[in-house]
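Missing here: one protein chain of the complex. Every other protein chain is in place.
Going by the order they are written in, the chains are A, B and C; count residues from 1 in each one.
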Amino acid sequence: MDQLLSVAREFIVWLEAYERPFVNDEHLDIELIRHRARSLGLWAPHLPKDHGGLGLSLTDFAQLSEILGRSPLGHLACNCQAPDIGNMELLLEYGSESQQRQFFEPLASGQVRSCFAMTEPHQPGSNPTMLAGKAEKDGSDYVINAHKWFASSADGSAFAIVMAKTNPEAKPYQQYSQILVPTDTPGFERVRNIPVMGHVGSGYFSHAEVRFTDCRVPQSHLIGEEGSGFALAQQRLGPGRIHHCMRWIGIAQRALDISCTYAQSRAITPDEVLADRQVVRHALARSHAEIQASRLMVLDAAGQVDRLGTRGARVAISTIKFFVAGMLQRVLDRAIQIHGALGLTDETLLSYWYRHERAARIYDGPDEVHMDVVARDLLKKS
Amino acid sequence: MDQLLSVAREFIVWLEAYERPFVNDEHLDIELIRHRARSLGLWAPHLPKDHGGLGLSLTDFAQLSEILGRSPLGHLACNCQAPDIGNMELLLEYGSESQQRQFFEPLASGQVRSCFAMTEPHQPGSNPTMLAGKAEKDGSDYVINAHKWFASSADGSAFAIVMAKTNPEAKPYQQYSQILVPTDTPGFERVRNIPVMGHVGSGYFSHAEVRFTDCRVPQSHLIGEEGSGFALAQQRLGPGRIHHCMRWIGIAQRALDISCTYAQSRAITPDEVLADRQVVRHALARSHAEIQASRLMVLDAAGQVDRLGTRGARVAISTIKFFVAGMLQRVLDRAIQIHGALGLTDETLLSYWYRHERAARIYDGPDEVHMDVVARDLLKKS
Amino acid sequence: MDQLLSVAREFIVWLEAYERPFVNDEHLDIELIRHRARSLGLWAPHLPKDHGGLGLSLTDFAQLSEILGRSPLGHLACNCQAPDIGNMELLLEYGSESQQRQFFEPLASGQVRSCFAMTEPHQPGSNPTMLAGKAEKDGSDYVINAHKWFASSADGSAFAIVMAKTNPEAKPYQQYSQILVPTDTPGFERVRNIPVMGHVGSGYFSHAEVRFTDCRVPQSHLIGEEGSGFALAQQRLGPGRIHHCMRWIGIAQRALDISCTYAQSRAITPDEVLADRQVVRHALARSHAEIQASRLMVLDAAGQVDRLGTRGARVAISTIKFFVAGMLQRVLDRAIQIHGALGLTDETLLSYWYRHERAARIYDGPDEVHMDVVARDLLKKS
Partner (left out) sequence: MDQLLSVAREFIVWLEAYERPFVNDEHLDIELIRHRARSLGLWAPHLPKDHGGLGLSLTDFAQLSEILGRSPLGHLACNCQAPDIGNMELLLEYGSESQQRQFFEPLASGQVRSCFAMTEPHQPGSNPTMLAGKAEKDGSDYVINAHKWFASSADGSAFAIVMAKTNPEAKPYQQYSQILVPTDTPGFERVRNIPVMGHVGSGYFSHAEVRFTDCRVPQSHLIGEEGSGFALAQQRLGPGRIHHCMRWIGIAQRALDISCTYAQSRAITPDEVLADRQVVRHALARSHAEIQASRLMVLDAAGQVDRLGTRGARVAISTIKFFVAGMLQRVLDRAIQIHGALGLTDETLLSYWYRHERAARIYDGPDEVHMDVVARDLLKKS
């Protein structure tokens, strides 16, 4: 494992040359960086070895993921980027044999990308029982009608996994199913990439509004059982949240690292550098403490998942979801303040992360939802 | 005054139609909105009546400015936008007759725009005595060599006011002068618009890196006396900071207003809207309190400037600079969290402000510098 | 007014000699300090001149009250301390002629003290419609049965004003009345002084648990009309909250003042004092900004009360209640941290205030209740 982490660290340093062009919207040759990740033995760390991955436990993956998270390109290069990682994990565990062949394998090998279409523009993300999109049986097909947004990376995806109501008469949490939809299916429309934080984005780096209009797929595209959509979403989102938290720690640590370097190099008087200012030093110390706390929390939650499964680690996952997201926002904010005007430019990665990771406190359940999960558990036990 | 504010309020509502296209990088017809501002009697509120303005006191302008600040286009429409407003005020008070004719008048009438070139990429913004750019006398000219950045709105400007070292032997705070440089002067180069928060920007909405290479202007382009650069900068930045604070309050108030509206319209269960959540309500209440505190602080500081001049109001100005900037950041952050994913998109103005106004805690003196000013004053008095 | 404030400032400096003994639980001769307050013309500033007071507007009283608040003894010395000030204001406006003679006059002249018994130990302070204490008519009397606590200063009081249910069939907010009960009435029992923050306290400086058991008073002791208890409580608590906020600003300002003095005198190296530490300076600056914001907010709210009455100023009052209480807690906390171990001892007033004013965020409506009031108003208007 130490060897692997060390290789990953070098890879991330190598990746730096591709970051500045990337955040400045220049062309990025994804295949090139993926090729190198592959050749270094960093491909698909989350997958079992017999599916071409590294077969890491979640705890081990957590450590690797922090390192990959130091670069906005790290996970993508290693084919363990959201939302594909979640789709791979889902299909590997719950996909039928034919689904694995048709959808999982091309994804695991990096031939295609995919997306996940759950959130709807006119329904609250915090209450999934209000999702309106539906899939109705017709002959041997499902006919899907749904309006979704924040389908990240839909632009260029080969297929989507859509959450749709299949059993309107069932109990609220048993009404939905997850269904595979190739994006070339008639009736699937990517309406647009949504402008987010000033960018429309494209390809992997985008968030789409999509519409399913009488979109017809065979019932064999249902994942798992009918009505299991929520249960599967929980299975998916649990590790997904841990993956995000791991990545955020990598971001935060790098923001701290470059702040330390900058603070020591930036003269503010002929005799002093920024690091001579007590307020700057204390900002660094606070960030270090919060990052270290987050790291231990995430490793602990990953250990719980390894030992107890996603369901058993549910409260630990909700706890880190809001705790680490809050840490990330504060650490980035301090790093920008330390960098002054430079921190606002795109000459460092700070501005990129500042914009893109404000979402951390919102996606995969906003802070408020996770706090409620934690509180309910505390109250139940007391 | 009430009549004026009422007109301004209507104007800002009218402007809304131009905002969404603007934040989504579509073409903006500035002349069109300026024409309407002019016809409504809102032109150049900060200028005396005999210079085509409204002749408002700073306290009155503060109230108007809050309203204009509700739109990212408000001040620009009324020709009271930074950095032009600062250049106008400076030239009006300290410019020679010929400078007023050549530079002030076209600016005041809106025929041209201008910029201010002080900050240097390799020197700390927090310590202006380390600025390296210089202007040397040669015959009847100054020959300017300087490397500046964050010259906001340089793109498209007719002239720059540059801060350059003219008296290297003088005491630190008497070494610099402010000099007018038409941008078509040989040796003036706009190197690039700096990518800031993911945007290169253009025209008024940009921040340039500029270089002066053996750039020659007549000595009559000196503003005020040689060595008075800092004294003038203080004169300029004092009201400038108040202008910013006023504008921020407008932003914050609008962010709160749209949050209140959204919280009441967004269903989160079949029976409840966001505003039924206590955490949302308390976020609104906190924002209201902080905005109201900021408003009173700014009006009080403006009143001090009106009564005591910029110098006498120095501590009040530094106090609001960091206090109001901090408020703005918190209020915008809460507004985004209330809006959820929508708050990250460019379908509201929140994301635009979140990105662009992170700078508020940095430009015109970072928080840290202003806290030191306030603390020194407290300690001196105790 | 300036003259009055100046006298008050000198009085507060004179009072300092009595503070240290007081916070160290030594005997305090209240009559002595009241005698001086009287002789300086500072007696009962909130009362009209024809009732022996200074006849100040609330705005003027706010300014005086900040100065008095600098000492824990200031308001008591001038006979404008809670809860007596609230009782005086209530009786003056709503008391019958005989009530004024029997209860108001001895209070206004400082011959007796009084208390207010509303909160009940087993009922939530945040929801007054759940108060259980009741007063039933029997002949020409009310027979009161109630269990109250946090009846501040009941120890040594000549009378209590009790909130009791008189109209159980009426609408929730019209069920209660306020009734005067001399403390020597049979059935009135002061059960104990409640140990609060480590102190049982005594006399004025205590908070009692009291019990009314078949406690019989003539119906003429009813204040105002039957069922008007809540309306009167609102009348009482509005100005009461402003009085508290004013006082808190005095406390905070003095905490900041002594912090400035200490920071300049305390050596931390042979060459440096605490004030040379940037973190200390910024703490001072933050406290200054927050105090100044609070001061302007309170003066603005007081002005609204003067112009619009308590009801019209309701939202402004709720806003300052939580805003200023939060400021106070932060300013005291910073002052203690600056003082280090000394700040924990009773050699400064900081520790006294730290303990006693934690209550500020709870009494007269906790933060949470006032935030809800503010939010409801914002939402109603939007």
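List of remarks:
One rule holds for everything that comes next: a contact is a pair of C-beta atoms (placed from the backbone, for glycine too) under 8 Å apart; a residue touches a chain by one contact, two chains touch by 3 or more.
In this text the structure is predicted, and so the values were computed from the model without any measurement.
One chain is not displayed; in the complete assembly it touches the shown chains A, B, C.
Of the candidate positions C:His35, C:Arg266 or C:Arg376, contact with the unshown chain belongs to C:Arg266. Note on the undisplayed chain: of the listed residues A:Leu256, A:Leu328 or A:Ile362, the one touching it is A:Leu256. Of the listed positions C:His35, C:His199, C:Arg216 or C:Arg376, the one in contact with the omitted chain in the full complex is C:His199.
Check C:Gln102, C:Gln337 or C:Ser382 against the missing chain and you find that the one touching it is C:Gln337. Although one chain is not displayed, its contacts with chain B can still be listed: residues 277-279, 282. With the whole complex as reference, residues 23-24, 119, 121, 123-127, 130, 149-150, 194-199, 266-270, 274, 277, 279, 336-337, 340-347, 351-352, 354-355, 358-359, 361-363, 366-368 of chain C touch the missing chain. Counting the whole complex, the residues of chain A in touch with the unshown chain are 256-257, 260-261, 263-264, 275, 278, 281-282, 284-286, 288-290, 292-294, 296-297, 300, 319, 322-323, 368, 370-372, 374-376, 378-379, 381-382.
Going forward, only the chains that are shown with their structure count from here on.
Rounded to a whole number, the gap between the C-alpha centres of chain A and chain C is 52 angstrom. Among the residues of chain C, those touching two or more other chains are numbered 278, 282.
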